[in-house]
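A short write-up of the structure that comes next.
For this depiction, one protein chain was excluded, whereas all remaining protein chains were kept in their positions.
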């Protein structure tokens, strides 16, 4: 866990990239960081509603620490999930609840946080926090 | 009939007045030119629909010449009727049908001919022409 | 003129306009208010730099447009302390929406909808149509001799009432109704409450949640915003009882040939491409209004209305309607027994002064007042005492000359 970058480091890494397409490429690389839900685990219960792509996410309580598992058909969406995984997995519920989704803007990978059918990030983020509240 | 001013003369008379209120005053003077319908002649049949004020108008065929009779509760509206009376009464149907309502704009007494609930002039004008078509 | 007022006037480009050679004096604010430059600019800027259809796309312009559109809703939520803000094309559509989406599905034949004789047609006709459709009974609270609602009769009319709809502030009389009292009576009888706040929202902050009502309807164009947009505020509980009104894009979750499922949030009631630029303009209007001391302005304008009413009452043959008590809005309706309202309005217009004439979409109230129509002067933030004096002396001289 020690070698996972901090949120600040991630924001810096992304925001240093000038080219928008390169930023998205890097984001897509984070798709691999997701502890992936298998296809048969996809269900209406863990569906991120309002996403344009198929996206699923679950939050587990692993000995008092947050662990997310997720999957999406769009790679950029799974990349966003990857960022959330890196930032949140293995962290305390208090830490996860202290986060705001603003970092996605600061990273330069989203220009809006308004939940809408084209922007499931906010919805994913809110889903995680509310599951954390429920399960811890 | 000889001493009735022509439409051109009327347009000139009005358009020479700079002050809008004075133009309206002159217009109100024309209310007296109307061959007035008595109150008990006001009916749904001769109602100018869509006027804000109460306005009534009838067209008579007097030996092949047009004669209008009219009345309105607003003096400016009756003034407009007065102008129409001066211009149309005693004239041939062909002449009346050849007129367009544009002269009210040229006179500077209306800024719109769109029939609407605040502008019954166009409606009055159209009513006369369609009655002329019917009765002659 | 105070510096503040001068600054406010500077924000309104239309005040530079001349009408018939005179500076425009715009006293038709209850019909629609003028727009500050920031509102016009916000819409121009929207069209010049981010126009796109909202919600269903990932490209930058669509993201920005969605953000702009939804940020108006967010702003309205805060401005009105309301959780559910459904965009409509105005007050009228908002009330029709309430009638269709809630009334039709939650009221039954014989249920009573209580209205008042003071309502704008927009708060009468939708209910008459609903009544014809599903057989609800309409009952009207009369306007008393003193031009206020007859509260005794209101209290006596509550039997069987399931919904009470009334105008917060009359567009003819300026009268602010005893809102809190009516709400409390209604709630005691278990009735829902819809308030037509078209004339209230321009003049005061409304706190929807603390009013404890179910619906509130208003229009942007009467509060410095653009035409073509308004909203219906709905309490969260009542929101859940509403069925879709219009069908189409944006309000659905899924569509199959067999049937459709709907969105769960406000979008459920916003079928089709929304009023995007209009929301951007309204957002800017709210931001502009939030810098104005509305309470101070309300009192200043009400003083103007009282002064106007008093001076008009001093003119022989003049009847002035309304009481102009505290909380009323700055609207003065009047009529002269010799000079027809339409003549008066046209003569005033010849001096650049804009007043409205007619029944003001409140024919039942006109009937009660015993007139076909009135002249109406309604004041707003950019109006000055000087303008009022000009109007008053012009009216005085018109009456002198033409009666």
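Some observations on this one:
Here the chain labels run A, B and C in written order, and each chain numbers its own residues starting at 1.
Keep this in mind: a contact is a pair of C-beta atoms (placed from the backbone, for glycine too) under 8 Å apart; a residue touches a chain by one contact, two chains touch by 3 or more.
Since the structure is predicted, the reported quantities are computational estimates derived from the model, not experimental observations.
Only one of the listed residues, C:266, C:283, C:328 or C:349, touches the absent chain: C:349. Within the complete assembly, C:271 is the residue of C:144, C:158 or C:271 that touches the hidden chain.
One chain is missing from the display, and on chain A it is touched by residues 18-21, 23-24, 28, 52-54, 73-77, 117-118.
Taking the whole complex into account, chain B touches the unshown chain at residues 52, 110-112, 114, 116-119. Seen from chain C, the chain kept out of the figure touches residues 13-14, 17, 19-20, 24, 26, 28, 31-32, 34-35, 39-40, 43-44, 47-53, 56-62, 89-93, 95-96, 117, 120-122, 124-129, 138, 140, 219, 221, 226-229, 244, 246-252, 254-257, 259-260, 271-278, 342, 345-346, 348-349, 352-358, 360-361, 363-364, 367.
By definition in this document, only the chains that are shown with their structure count from here on.
Inter-chain spacing, taken between the CA centroids of chain A and chain C, is 44 Å. Between the CA-based centres of chain A and chain B the separation comes to 75 Å, rounded to the whole angstrom. Averaging C-alpha coordinates per chain places the centre of chain B 37 Å away from that of chain C. Under the contact definition stated at the top, not a single residue of chain A touches 2 or more other chains. Multi-chain contact residues of chain C (touching two or more other chains) are absent.
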